[in-house]
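Every protein chain but one is kept in place in this view of the complex.
Moving on to chain A:
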Amino acid sequence: MPDGVQLSRRTLLKASAVAGGGFALAATFPMAGRATAVSGPADLNAFITIRPDNTITIVGKNPEIGQGIKTMLPMLIAEELDADWDSVSVKQGMTDAAKYGPQLAGGSFATPMNWMPMRQAGAAARAMLIAAAAQRWGVDAASLATEPGRVVQPGSSRSATFGELASDAAMMDVPDPASLKLKDQADFRIIGRAIGGVDSPKIVRGEPIFGVDTQLDGMVYAAFERSPVFGATLKSADLAAAKAQAGVIDAFKVAANPQASLVEGVAVIASNWWLANKARASLSPQWDNGEWETHSTKAYAQAAKDAWASGKSDEVFAEKGDIDATFAEADRVLEAEYSYPFLAHVAMEPMNCTALMHEDGTMEMWAPSQTPQGGQQAVAGYLGVEPSQVKVHITRMGGGFGRRLNNDYMVQVAAIAKEMPGTPVQLIWSREDDLRSDFYRPAGWHKMRAAVNADGKLTGWADHFVTFDLGDGAFNPAAMDATEFPAKYVDNLKFEQTKMATAVPMGALRAPRSNALSFVMQSFLDEVAHATGKDLPTLMLELTDGVEAEPETQGFVGPQPGFSAPRLQAVTRKVMQMAKWGQPVADGHALGFGFYYSHMGYFAEVVEASLDARGNPVVHNVWTAGDVGSQIINPFGALNQVEGSIIDGIGQAIQLAVEIEGGAAKQSNFHNYPLPRMPMTPKIHVEWVLSDNAPTGLGEPALPPVIPALTNALFALTGKRVRSLPIDPQVFA
């Protein structure tokens, strides 16, 4: 089996004794191409610590947003260490690129990046414990084995706990990770076990573990007033009036810094956040909204229609065969216009960050960030200091969903804290700030065309995509790949795009691109299927019939398997069986299918839906077949991610949109951005299709297919096609 990313030889392991007895293993997980030796004693840098009392501490290096990483990565280490999970405690690591390599919660990357390295680190520690026991007993290390938490010699009565061996183990040679034999899957005792989140006992007791729970001596609170219109500049504000309000300590302007995503506005500082926020009302700010005030979702939609009508686009980004001839000769041509709105992230914990500018000019931060290293760099860049001058504590986060990949709020609090050296400042955004200062999921407009020949075969596929010009950032959430399914499986293809200028900030929302494109592509393919007297899963199987898996490629995290049609086929067949596809369903209900491949995961889903008395869609059942590799590491966390993704997707399909009006987001809180609530929860049936691939992430890939599965079910039910999200019940009237 291809194992994916390995603990490379550049990853340096170093062992040492711990003061008071015990064993510490330090590891550096270098960024690609950069090797740094572990500097200083290993116990200070300890990644794994084993104490004489048998307690084991493992550092969780990645940020926890609810995806379960703080539990899952230590499980990988504990498995190969053969630890007793009950003796393991997990400590959150600091932001430190040199020590930990990438510390990122995003892109479902952590699983494939860490599957082998974490296990190899655990196996190295285990090998050293065995070596220590072999030495103590004067026996061959090969004659020894481990039971959870102890080294034993099978066939003899020799046995010692890890704690008893720890101090000796610190003296053993550190093995070469590549030489270590890892456990066979069948021997796993921790991987594959449903294990509760390591922070959960604290959460149910309300202990302070989230970013916004940070409390420091003498801390003050900041609220930030900015224009709701994106791109606006501040003309004036009545700072004196704000300063006169109860509890207010200070109010001052903060200048924009576009490079650091810092917008212009006014910071209000008070002894209590509510007082700071309330005082914003007395600022009477005057804004210069410039040209952006005229921007609106409606205007963008009109521009898309104009672009389609003109027949001209900015760029053709994928083309093969002879598309014009194909459409001219087609037996049938299908045409449809699809669109989807801007969406907000609305993580449950509003954006916040705590910062303390020390008198020596260094900045210390407590940051709920999905990319704390990025935040550290952004703040250092903004302050004009080295990243090492910015110390960033990683806090647990009340959700991320991609919002906290952008660290604008970190720079914002740094801009405030630098004005108040020696005083810790906690910046909190109101829900209104959060909804109106997001990096939104981009809206998009697609004019789709499909050509079908006399045999009912799909011969041509075309899209004129109208999207936004977001410049050349690292990841463009408003882009579409030239390989977007079914591009590879039709002979004649044309993808072209037109890009609009905008000041609306956009970014990655859980399953970026895929969460929107799945709806367009799988809906329009469903149209093709119906037009040719088939159903969508059958069409998907036909399109990919006999196609072999593509060769391994070099992805963001290292070598990764290429797209595999057989894996698509397997999950599709599985879900058809689970949902009893093709068999009658309850009166007034219908089934719909959707497949999507994203973040290296293959998900096929079937939705059973109906309309309620007022014509609103209701989802009753969702069947999901997913392939994320050979092993589900923590079934508890895995299922939670899938269930959450499915409900998230249903909410997006049925009732969520951010509308830009007058250059600003119209939605402001949960009354007009109505997240799904408990009564909307369908029955969710999940099955895993295990495949011979290293495990990959689950934070995202279960979401995209549920949206078209729902709209396709509604078509099956009503004969009416949803081509615009969120679903407008008028379509069915």
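The definition used in the following text is that a residue touches a chain if its C-beta (ideal position, glycine included) is under 8 Å from a C-beta of that chain, and two chains touch if they have at least 3 such contacts; residues count from 1.
The criterion applied here is as follows: contacts and distances are computed from a predicted model.
Colleague: What name does the UniProt record list for the absent chain among "2Fe-2S iron-sulfur cluster binding domain-containing protein", "L-lactate dehydrogenase complex protein LldF", "D-ribose transporter subunit membrane component of ABC superfamily" or "NitT/TauT family transport system permease protein"?
Modeller: "2Fe-2S iron-sulfur cluster binding domain-containing protein"
Colleague: Given the contact definition stated above, which residue among A:Lys14, A:Arg126 or A:Arg396 touches the chain not shown here?
Modeller: A:Arg396
Colleague: Please pick, from A:Ala145, A:Ala178, A:Ile203 or A:Ala299, the residue that touches the omitted chain in the full complex.
Modeller: That would be A:Ile203, which touches the missing chain.
Colleague: Out of A:Asn54, A:Thr233, A:Asn640 or A:Thr718, point to the residue that touches the absent chain in the complete complex.
Modeller: Once the missing chain is taken into account, the touching residue is A:Asn640.
Colleague: Just to verify: which one of A:Ser430, A:Thr502, A:Thr624 or A:Gln667 makes contact with the chain not shown?
Modeller: Once the missing chain is taken into account, the touching residue is A:Ser430.
Colleague: Against the chain that's been left off, what residues of chain A make contact? List them.
Modeller: Residues in contact with the chain left out: 65-68, 194-197, 199-201, 203-208, 210, 212-213, 215, 221, 246-247, 271-275, 346-350, 396-401, 428, 430-431, 636-637, 640-641, 643-644, 646-648, 651, 669-671, 675-681, 684.
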